[in-house]
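So that we are looking at the same thing, I have put the structure below in structure tokens.
Of the protein chains in this complex, one is absent; all others appear in place.
So, subunit A:
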Amino acid sequence: MTTRRNFLIGALAASMVPQLSWADAGSPAYLGAAKDESGQFALYGLSATSDIVFRVDLPGRGHAAAAHPTRPEAVAFARRPGTYALVVDCANGQVKHSLQAPKGRHFMGHGVFMRGGDILVTTENNYADRKGCLGLWQRSKDYARIGEVDSHGIGPHDIRMLSDGTFVIANGGIFTHPDQGEGRDKLNLDTMRPSLAYLTADFTLSEQHFLFDDLHHASIRHLAVHDDGLVGFAMQWQGDPFDSVPLIGLHRRGDAAPLLMEAPLGQQMSMHAYASSIAFNGAGTELAITSSKGGRLHRFALDGQFVGAAARTDLSGLAPYETGYLGSDGFGALLAFDPDARVLNSVAGLSWDNHLVSLPRLG
């Protein structure tokens, strides 16, 4: 927990040292949260070859992190329905700030920096008003909360920024309340209506896509963005895990409807109607989803064709790696898929959590 005292020390230190860059944190290419053998949760920085370059302890299980575009600073979000997020100095391992969600809101686990890294945008559940919102925090004002805007859907989960500054938001559609089932009970499955929403850089809704009615149980959760603006989204089905339903879609702004993709029947059923993470490959020629419940990776071409599958028990995190993918599992392994699986790094006792966050390539 950050006390006022060490907060001040941190602020003082920050004002005295020259501006640090990600190189000062060992030039990580990825961030990932994990639980170690002793049960301690931490945020890790991984090099481009998946070696651990830093570790910062966290007070509890994390979900994803937002990486500052230039400074060695990451915001680690508590798992839903967590109300705190920690700004971590990845160069010295110090927690610089603790963000507290305002009353009636909690974090959803994802966020993104805008305006050169000065504004942090966080996805939040405004459970008091039963709607989704985006919280805005200003880094140059010690991460003060400077406002909030509508996410245009219940249950905003992942958020990404396209290269032109447009935001894309996965509104998962599921309403939860921290007082019910520890904040994880799903309270509106009959009426849930997930959507993919595009917001301009000044947070005006520019485009929104809903799935057909028979797919209204497909909660759009996670996003991947291609350099050329193509958006991949991963879904989690809120029905029977043996239903054979699409779990991945592609959309480009302006297109009338998203392209939904499926593997052949048996492979599709093996995903247990659940996609954990999504990423484009490093070459940008295809994209893939993982399913921790099915222990699988499914790859698709950009025209929607199923390309192939790989099996790995408890596979969850996914990010671009060289020309292929980097995956992480709950048993400490980081694997390259290109397309065959190859273990790059394996730390016994470490359980990599849901996601891998890839950092922008830095000079």
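Keep this in mind: a contact is a pair of C-beta atoms (placed from the backbone, for glycine too) under 8 Å apart; a residue touches a chain by one contact, two chains touch by 3 or more; residues count from 1.
Just so we're on the same page, contacts and distances are computed from a predicted model.
Between the names "Monovalent cation/H(+) antiporter subunit G", "Ni/Fe hydrogenase subunit gamma", "Iron-regulated protein A" or "Monosaccharide ABC transporter ATP-binding protein (CUT2 family)", the one given in UniProt for the chain missing from this structure view is "Iron-regulated protein A".
The hidden chain makes contact, of the residues A:Y30, A:Y274 or A:Y325, with A:Y274. Listed by residue number, the positions of subunit A touching the unshown chain are 35, 63, 79-80, 109, 221, 236, 240, 242-243, 264-267, 269-270, 274, 276, 292-293, 295, 309, 311, 313-316, 329-333, 340-343, 346, 348-349, 351-354.
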